[in-house]
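Quick one: this structure, given as structure tokens, is what I'll be asking you about.
Only one protein chain is missing from this complex, and each of the others stays in its spot.
As written, the chain order gives the labels A, B and C, with residue 1 at the start of each chain.
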Amino acid sequence: MNITLAQAQQALRAAIDKAEKMEVMQNIAILDCGGNLVAFARMDNAWIGSIDIAIKKARTARYFDMDTQKIGEMSQPGEPLYGIEVSNGGLITFGGGMPIKNADGTIIGAIGVSGGTVDQDMDVAKAGIEALK
Amino acid sequence: MNITLAQAQQALRAAIDKAEKMEVMQNIAILDCGGNLVAFARMDNAWIGSIDIAIKKARTARYFDMDTQKIGEMSQPGEPLYGIEVSNGGLITFGGGMPIKNADGTIIGAIGVSGGTVDQDMDVAKAGIEALK
Amino acid sequence: MNITLAQAQQALRAAIDKAEKMEVMQNIAILDCGGNLVAFARMDNAWIGSIDIAIKKARTARYFDMDTQKIGEMSQPGEPLYGIEVSNGGLITFGGGMPIKNADGTIIGAIGVSGGTVDQDMDVAKAGIEALK
Partner (left out) sequence: MNITLAQAQQALRAAIDKAEKMEVMQNIAILDCGGNLVAFARMDNAWIGSIDIAIKKARTARYFDMDTQKIGEMSQPGEPLYGIEVSNGGLITFGGGMPIKNADGTIIGAIGVSGGTVDQDMDVAKAGIEALK
């Protein structure tokens, strides 16, 4: 069960709409079940450095099937996964990456958002995943 | 003078429409003037290995402001640019990457297409750049 | 709006002059809006390992349009961007990278300085950006 381009574009559209309402310039990446890129958009004047971060957030969320924020908590100094971010060619372990599930709860891909504060990134990612529920 | 997200999505839409008519599954990447990703789409069942090739084709086209096919001709054994593909973290030197110009001829970005034959990739890339002329 | 070579050399000259006065051997990199190198100088006997750091500082500053020192504060353990340095092929998240603005405040590139203490690096970077105001 894999996300389709039509679904990815729908999630992307919803995320962009949310970001526009919030007036924050975002990079938004949608990946499939294999952790491979399906759709991407960088809003005008969004940070260039957030292209890679958006993609890596989505990949991190799918590689471990959980929100990147949760992985971040577990990878602080002294915590069980300390240092995990150097694996897999670089993970991003703060909020803004989330698995995408379809209506029946199956994980079909992941979304990663970067360009605002971490809270803003998470809000925009949520808008993307809500669109497919 | 840099491509906007709206322009990138317009070129992407035109390229997808062309690929659907040709019944070929494509990966399509749109980059800005600095060689940084702006928009991307992978059609359902398109080759995963073509994600990176599509992006690298677009980057190659912008990095040298010419079609990747032309660079390919110049980098054959015995030709002046033989071996150029190992530079810049990996270039793609066959057809399917093209600079994007706006109505007055200024280069504003680049498109890269991968997933079909090289001829099909070039046809789809052309459809993308025609949409912005 | 992109930095010209003449502007980059002017900023580079001002930064070298400052470093000479401070008697510190610096590596100084000037990048354009796309994060691509425009001008570079390594002063005699400056650290070789600081070539890459100077370039990465400038890239980091342009990728997020802020001083690298600020990104460093936000990426300490427990802070929102903890771990960001593994993205984008390696970021540098301590002081010495700054966006370059022209007289009207538009970002036209970035400067990165490495070779002294972080405070010295920031002083030299500031001298570079002041030269274009």
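Keep in mind that, in the parts below, contacts are C-beta pairs under 8 Å (C-beta built on N, C-alpha and C of every residue); 3 or more make two chains touch, one makes a residue touch a chain.
Values in this document were obtained by computation on a predicted structure and should not be read as measured data.
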Among shown chains, those touching the left-out chain: B, C
Given B:18, B:62 or B:126, the one touching the chain that is not displayed: B:62
Residue numbers in chain B that touch the chain omitted from display: 34-35, 59-60, 62-65, 77-78, 80-84, 86-89, 91
Touch list for chain C against the chain that is not drawn: 4-5, 8-9, 34, 36-44, 48, 51
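Following the convention adopted for this analysis, only the chains that are shown with their structure count from here on.
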Turn needed to bring chain B onto chain C - CA fit, degrees, nearest 5: 180
Same vs different contact residues, chain A with chain B, by half of numbers used: same
Centre-to-centre distance between chain C and chain A (centres being mean Cα positions), rounded to whole Å: 29
Between chain C and chain B, distance of the C-alpha-averaged centres to the nearest whole Å: 32
Chain B, residues touching no fewer than two other chains: 34, 36
